[in-house]
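The complex is shown incomplete by one protein chain, all other protein chains being positioned as in the whole.
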Amino acid sequence: MSFDHVFSLTVSGITVGMIYALIALGYTMVYGVLELINFAHGEVFTVGGYIAATTLIWAGIDTTTPLWVKIGYFALAIVLSVSLTAFLGWLIERVAYRPLRGSSRIIALLSAIGVSLILQNSLILIYGPEPIIMPTSMVPSGFVEPFGVRIRTLQFVIIGASIVLMGILTYIVKSTRIGKAMRATSQDMEAAEMMGIDTNRTISFTFVIGSGLAAIGGFLVAMYYGSLQYDTGFLYGLKAFTAAVLGGIGNIPGAVVGSLILGLAEVWGVGLELGLLAWLFVGGLAIGLYFQLVRAPKARVGHISDEARTPEYEHKIAGLYRLAPFTSMRTILGERKDALADVSARHAMRLFSGNVVLAVFAVMFFMNGDVQFASKWQHAISFAVLMAILMFRPSGILGDNIQEKV
Amino acid sequence: MSDVVLDFRSATKSFGGLKAVDGLSFQVYQGEILSLIGPNGSGKTTTFNLITGLYEPDSGDILLKGESIAGLRPDQIHRKGISRTFQLLRLFSNMTVLENVMVGTHSHTSAGIFSSALRLPKMRREEVRATAKAKEILDMFPGRFSGGRQSQPAYSLSYANRRRLEIARALASDPSLLLLDEPVAGMNPAETREVMEQIKDLRDRGYTILMIEHDMNVIMGASDRVIAMDHGVKIAEGDPTTVANDPAVVEAYLGRRGADAAS
Partner (left out) sequence: MANVFSGMGQRLRQAPRWTFSLAALVLAITFPLLEQAGLMDTLWLRLGTRTLVYVLLALGLNLVLGETGLLHLGYVAFFAVGAYTTAILSSPRLGYHWNFWAIMGLAIAVSSLFGFVVGFPTLRLRGDYLAIVTLAFGEITRITFNNWESVTNGPGGIPGIYPPVIFGWLVDKPIEFYYLLLIAVVLVVIVLTNIKNSRIGRAWNALREDEIAANHAGVRSMGMKMLAVVISSGIAGLAGAIFAYYQQFINPTYFIFMQSVIVVCMVVLGGMGSIPGAIAGAVVLDMTPEVIRQVFTNWLPSALGPDFLPQVQTAMQTDFDRYRMLLFGIIIVLMVIFRPEGLLPNALWRREVHEEDPREAEHTRQRLFDFEEGHKDLEV
């Protein structure tokens, strides 16, 4: 377990995370304005990649083509893929989601699943079930060696391009007129409408931006792995959705943070030996214990009303967190004398059970210290992350407390 | 006016930094109609939600007939004898009128999954009883839910009848405390008068009622006592006329300058 290995894994993790982020942003923005899980977003991403790859294949370049022609085709591929995919995003919203606005979430989600089926199978009908291969001469193939570690140049290109795109997105959302309209719509659609904002246009714009980002994500994935298949987007979409939830859905910086964490977790999870992962879990446990023993009791003691505030009572509430399994069980099972103690006891138990899960995993991993996760479990990692985050903290890392909404 | 049905003991609920209900205390006595009034955002509906278990109080306690119910789930609280209606109608739209009321008897029936799956005699008897109970409740609204209307879906009812149906559903469990959240909202004067009489009739049948209301005619005409709230605290309590003339109440509604002008 050398530094080189960990460093190159980390760069790969960030690369994968950045690609997730480009897709996750689309999920999170659409969720922000419409509270809709755009299930077809993963397929939009695939379509973007396919269009770019098709353009480059059609261009028919080989190693003899001069560089400026290559760059020209490259730009053409980006322009075509972004504009066509953005149009597709707009079309999906117009046809499949807008007529359903105001009906239940399940109905809208069903429509999204339908769209996703249509896109996937149209891709198969047009291109066949085999993967589409990127022309290798178009993919930057060099290596750089920071700190003496060989890293593909392409990884830095992906990371750099993603950061630039996120910068542009931040500028659009923060400083332009339409960005302000987006933020207003996500706050309160009715109020935004009354303030004279054309919410339909704003929603369409959100879909266009999200799909454009996903298209670039598709292009980058096709370059990174060299090929793309009709169902690539299904997995990427799910993982990006996981990342969006992890960071707090509806929250744009959250989507990026969540994606980076997920990307690193996946790459480390498969690439590192379990002994090293166990230390990461120990780190998580330390943070969890800090919350259980220091932060949460302090916050809860602040809720005590002035007339009830006595040192013993404060001590009792804080004690619920410190000795969660004993005192909480007694409070939960015993008579309900006091709402604050009861609520605190349940909260303490939740934190405690989360820490127990972390500890159990850490011990399990230490016991198999010199083994690695087989890469065939790679997808299961992100699904497990998704379930864990929704069970313990549905609002995500940077999200507002949307537990009630969830 | 002696037995305390509900004892709300300095409960507090805050959302973020905002204390929606701030150390509020009051009692509801057996067989009375108590009205909760106050400007929008004064914490009335939050109080209801605390009583029915939709929210847990951050501190303080809520007792139903001496037993703490704070922190229980809504269905447990319903089983203990509190049922409610909602400010914005919450009916089971795609179920029939009768079924809507029969859902209200859920706490009082017990047929398990096996007796239901096999239609055992015990379950059938219980079903007959629940149907009879629901019909009896619907008959308390003479002419509104008669005959064929009971098997119509709830969405087909008129607005006023939907409001009545919500009350009927709440009554199906024989609650010891009935919470009505703006029972006459959106009704015309004739309907308002009818519902008001109905509420008084319910009191005469022995129900205890706590209601939120904005309609001054209903407050003055039906309630035995009134509590006025503002910013999550109680600002006045007493019989309707006293509260209506209380300077703090006038100020809460109209602001200081308005109150000065009124006095």
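Every chain is named by a letter (A and B) in the order it is written, and numbering of its residues begins at 1.
The rule we apply is simple: contacts are C-beta pairs under 8 Å (C-beta built on N, C-alpha and C of every residue); 3 or more make two chains touch, one makes a residue touch a chain.
The model shown is predicted, which means the values in this text are computed figures rather than measured ones.
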| item | value |
| --- | --- |
| Among shown chains, those touching the left-out chain | A, B |
| Chain not shown: contacting residue from A:T28, A:S81, A:S116 or A:Q229 | A:S116 |
| Residue of B:R73, B:R125 or B:R205 in touch with the missing chain, whole complex considered | B:R73 |
| Missing-chain contacts mapped onto chain B | 52, 54, 73-76, 78-79, 83-84, 86, 90-96, 99, 102-107, 109, 111, 113, 116-119, 123, 126-127, 130, 153, 155, 158-159, 169-170, 172-173, 185-188, 214-217, 219-220, 244-245, 249-250, 253-254, 262 |
| Touching residues on chain A - with respect to the absent chain | 36-37, 95-96, 99-100, 102-111, 113-122, 124-125, 129, 234, 238, 241-242, 245, 374, 376-377, 379-380, 383-384, 386-387, 390-391, 394, 405-406 |
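Quick note on the criterion: only the chains that are shown with their structure count from here on.
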| item | value |
| --- | --- |
| Whole-Å separation of chain centres (CA-atom averages), chain A against chain B | 43 |
| Residues of chain A defined as touching chain B within the complex | 303-305, 307-308, 335-340, 342-343 |
| For the chain B and chain A complex, residues of the former touching the latter | 10-12, 14, 23, 56-62, 68, 70-72 |
